[in-house]
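In this view, the complex is presented without one of its protein chains, the others remaining in place.
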Amino acid sequence: MASSFTFMPPKIGVLNISDRASAGVYADTPGQACVALLREWLVTPFELDYRIIPDEQPVIEAELRRMADEAGCCLVVTTGGTGPAPRDVTPEATLAVCQKILPGFGELMRATSLKYVPTAILSRQTAGIRGRTLIVNLPGRPKAIRENLEAVFPAIPYCIDLFEGPRLETIPTAMKAFRPPA
Amino acid sequence: MASSFTFMPPKIGVLNISDRASAGVYADTPGQACVALLREWLVTPFELDYRIIPDEQPVIEAELRRMADEAGCCLVVTTGGTGPAPRDVTPEATLAVCQKILPGFGELMRATSLKYVPTAILSRQTAGIRGRTLIVNLPGRPKAIRENLEAVFPAIPYCIDLFEGPRLETIPTAMKAFRPPA
Partner (left out) sequence: MASSFTFMPPKIGVLNISDRASAGVYADTPGQACVALLREWLVTPFELDYRIIPDEQPVIEAELRRMADEAGCCLVVTTGGTGPAPRDVTPEATLAVCQKILPGFGELMRATSLKYVPTAILSRQTAGIRGRTLIVNLPGRPKAIRENLEAVFPAIPYCIDLFEGPRLETIPTAMKAFRPPA
């Protein structure tokens, strides 16, 4: 029997969390902004798992679990639902499904946004790990998505290495990932 | 029956948490410092709900719940009880009554205080939302109260907008509140 080596591209989940986008009232601009950034920075081909869901905590948790456990995404980025409004529950859903919390992501993203707007402190975004999946909350506005993901992305490929996920390589001129010397 | 439109001024709670101040041993300087800042910055007239209580977690929780649920304060600022001493339990009481935690407030207040004293990292102050009430922990020393509240106040009126509380307007020359363009 012939054996063949097949490259399985890593999977990345993009989860657009928005009542209005999921109802078709709004364009899914934040999710598309994430996809555009991943394509701009990553040289590693990846398979995209893209969903638009409403701001319902059980729905968000179920989708995060599916993307992590069933789809096997090494990275899931969420957009939206991180503010102080009653419907904003993305951080609670993220904390509920993750085994490890990474407070440094939220700290750095808020510090970065504070250079632009004093309301950055209202963002409750966080990050964490479920099994072999890194989950990162991003805000809902495309400009803020870029500023935030740009700040934390240099640490993401090495984070995925540390839980033995697939090796992600970036285009160094677009995004310089950092891996400490062994 | 004649109907009349009555302007109900927003309520703001100031909760001075201190064993010694509540026993009358100390003047309630920290609470008064908060009131003075609110009067210096806010152009919107507000009704003040002012209390001095000891560092007892059940008492603090009960008072935060009363100010939020019964008095209907849109904002409650606490002073004192945020340090590492055994009697310091204000953050625990705040976390216990809030449905949403806003870690960015504590991060920014500590980073601000760090410019003045290296012991700023000992402050465990946080902020959160209970229903339609924003609760913000402040330190106990008047100088630190000003430094801390000044750092986070620009985001407070918009935060209250986001959970559909009353509109607070500041005197722009004294305190510039920020609301992102719609």
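Which chain is which? They are A and B, in the order written, and residues in each are numbered from 1.
The definition used in the following text is that contacts are C-beta pairs under 8 Å (C-beta built on N, C-alpha and C of every residue); 3 or more make two chains touch, one makes a residue touch a chain.
From a predicted model like this one, the values you see are computed outputs, not experimental measurements.
*Asks:* Which residue, B:54, B:83 or B:131, contacts the hidden chain when the whole complex is considered?
*Replies:* B:83
*Asks:* Spell out the interface residues on subunit B facing the chain that's missing from view.
*Replies:* Within subunit B, the residues touching the omitted chain are 83-86, 88, 92, 103, 106-107, 110-111, 114, 117-124.
*Asks:* At which residues does subunit A meet the chain that is not included here?
*Replies:* Spelled out for subunit A, the touching residues are 100-105, 107-108, 111, 129, 134, 152, 154-155, 158-159, 162-163, 178-180.
Heads up, the rule we're going with is that only the chains that are shown with their structure count from here on.
*Asks:* Using the average of all C-alpha atoms in each chain as its centre, how far is it in Å between subunit A and subunit B?
*Replies:* 33
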